[in-house]
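Notes for the one structure printed next.
Every protein chain except one is present and positioned as in the full complex.
Every chain is named by a letter (A, B and C) in the order it is written, and numbering of its residues begins at 1.
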Amino acid sequence: MPLWLLTLIALTYSEAFKDHLANPRNAGELANANAVGEETNPVCGDRLRLYLQVKAGRIEAARFLAYGCPPTLVCGSILTELIKGRSVEEATRLTRKDLLAALGGLPSRKQHAAALAIETLRAAIASV
Amino acid sequence: MPLWLLTLIALTYSEAFKDHLANPRNAGELANANAVGEETNPVCGDRLRLYLQVKAGRIEAARFLAYGCPPTLVCGSILTELIKGRSVEEATRLTRKDLLAALGGLPSRKQHAAALAIETLRAAIASV
Amino acid sequence: MNDSRKVYLDHSATTPVDPRVVAAMLPYFTQKFGNASSVHFFGQEARAAVDRARREVAALIGARANEIVFLSGGTEANNLAIRGVCEAASGHSRHLITSTIEHSSVRGICEGLGKSGWEITRLPAYEEGVVQAEDVRAALRPNTVLISVMLANNEIGTIQPIEEIAALVREERARGRRQLWFHTDAVQAAGRIPLHVDTLGCDLLSLSAHKLYAPKGAGALFVRRGVRLVSQNVGGHQEREKRAGTEGVPGIVAFGAAAKLAREEMAERSQHDQRLRDRFEAGVTERIGNVVFNGDRGRRLPHLSNISFRFIEGEGLLISLDLQGIAVSTGSACSSGTLEPSPVIRALGRNDELARGAIRFSFGKDNTEQDVEYVLEVLPRVVEKLRALSPLNREEMGRRDLEAIGQN
Partner (left out) sequence: MNDSRKVYLDHSATTPVDPRVVAAMLPYFTQKFGNASSVHFFGQEARAAVDRARREVAALIGARANEIVFLSGGTEANNLAIRGVCEAASGHSRHLITSTIEHSSVRGICEGLGKSGWEITRLPAYEEGVVQAEDVRAALRPNTVLISVMLANNEIGTIQPIEEIAALVREERARGRRQLWFHTDAVQAAGRIPLHVDTLGCDLLSLSAHKLYAPKGAGALFVRRGVRLVSQNVGGHQEREKRAGTEGVPGIVAFGAAAKLAREEMAERSQHDQRLRDRFEAGVTERIGNVVFNGDRGRRLPHLSNISFRFIEGEGLLISLDLQGIAVSTGSACSSGTLEPSPVIRALGRNDELARGAIRFSFGKDNTEQDVEYVLEVLPRVVEKLRALSPLNREEMGRRDLEAIGQN
């Protein structure tokens, strides 16, 4: 991607986005996790790992690790916020769109980050 | 000649030069001329005509007409000033350099104007 | 030199920058100085400013912002348009149509292409300085890639029949022809007459900032979506891959601000220029004999007047006027040879004497009635003085006398 496009993209990052980047929620490993998912974006090498602690069909705790461009980090952070306290069933219904809405949108060239996050969520849930 | 060169040239026109251009001396025909010379520069089409009134080997009056770029007009004007009142013999010894000195120099690309003036002077003297 | 009074009548060569334009640009030197390709705040600020300017320049000509490529000036715009399109097509076709009265930049570019094997057809402009669309039709060949005809001439101001030529191009396309493009050099026209790329129907259009009260060193090319061209300055992704190199942000911002003002004030400005120009021409007609107006006077830019003064030569007149503080030009300020008669005036069929004696007076928004009065006072005196020197003058008189005798 040309740098000028990066600039254009950076121009469109929302306040919510910047807040999550500056203060990621639920970062790190989860010691007592009973579900883990990890996915890698083959295009840019970005990687997201999600730890869940699921009790009685409810996500009691969620944490994440991420490597890659800011949208990937931010999607990890927002995702954990969105699923914490929800039932696994609810979490399964979560879509890319929900994630995008929560972080105030992403430029089209960065939307794959949201897709990666949803895939990782699905993988984690599948591992329960 | 590129216009920027013209600008360079215009930059170097002396005060004497500008004065002669603004106030040409001895312009016009000379009714009682007994010698006339006319030369044309084949490169740029510039033309100089010199009228002399010669009496007893002395140039009593001189007038000129000129068409062409400013150095040609100015050389005509200065030339008449230089030869008026001189003996024909003195006038014959006049060189391009004398003319250039009198008008404060000319850029090399315009020096042909001085050459044209001297040629015209010689032609006029020859016609006596 | 008369230092007390300066009258600048060379707005077709370049214009002073509007103080409002300077004000708009100023923050982009020292505060908002980012590189528009930088990702951080400073870069975003610059990028946003460049894009605002792009919208303003687009609005001036009715284009979309993403059809505007920022460049260093009108000459570069013409290079990118003509060489860019021709290089993109050079595999299959190598013929281009242009005119005999183009700006020296277009002339030079076409000469270069001619040397590298392109066939160039140069259309006549006739005595009026106006190209005929029918001549374009006649010149079209199966391998014609590009038609490049200027919108308005820079020496005599004549406005060319761009819409008619565009209609021809559309006809050709309707017949299934592809790879025929139409470029127009609007450097002189922009900001002086209303322009709309869809009405004009051109595919490429050149602009230069310094002709509309913005600084020298900025220009733009309108490239209609779908037109393929080969980038000329390469090695960077700026300007959608069409022109590499760090964007000249302050110049671009200034260009945008000037384009906005030009759009808003065009009617007013052109009325003002035309009023002064017409007053000037009336005065010249009244006070100076043996003058010839060059270019169709009914089909001209409003700010420009080109007059040949018989018996005398342009450079002397120009410098004599300069000594009185009056700035005008002979031939195109950017033209090449000049001790040679102006090729544009020659193209009108004028003889060498008239071509050498042609002077361009071009008015601008800061000129006043007093400026015109001053020029009308100085010019006749200067012309008279130079004519008093001229042998041509006498010969003409002599000839007339003879003719008069002959008639009796």
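The criterion applied here is as follows: contacts are C-beta pairs under 8 Å (C-beta built on N, C-alpha and C of every residue); 3 or more make two chains touch, one makes a residue touch a chain.
Remember, it's a predicted structure, so these values are computed and weren't measured experimentally.
Across C:62, C:161, C:325 or C:380, the single residue that touches the chain missing here is C:325.
Interface note: of A:16, A:44 or A:101, the residue touching the hidden chain in the full complex is A:44.
In the complete assembly, the contact with the undisplayed chain comes from C:210, out of C:122, C:192, C:210 or C:365. By the touch rule set out above, chain A reaches the unshown chain at residues 1-3, 6, 10, 13, 18, 21-22, 24, 27-29, 38, 44-45, 47, 49, 64-70, 73, 76. Against the chain not displayed here, chain C makes contact via residues 1, 6, 8, 10, 13-17, 19, 21-22, 26, 29-31, 33-35, 37-43, 71-76, 78-79, 103-109, 112, 208, 210, 215-218, 232-238, 244-251, 315, 318-319, 321-322, 325-330, 333-334, 336.
The criterion applied here is as follows: only the chains that are shown with their structure count from here on.
Distance from the chain B centre to the chain C centre is 38 Å, each centre being the mean of its Cα atoms. Mean C-alpha position of chain A lies 89 Å from that of chain B.
Multi-chain contact residues of chain A, defined as those touching 2 or more other chains: none present.
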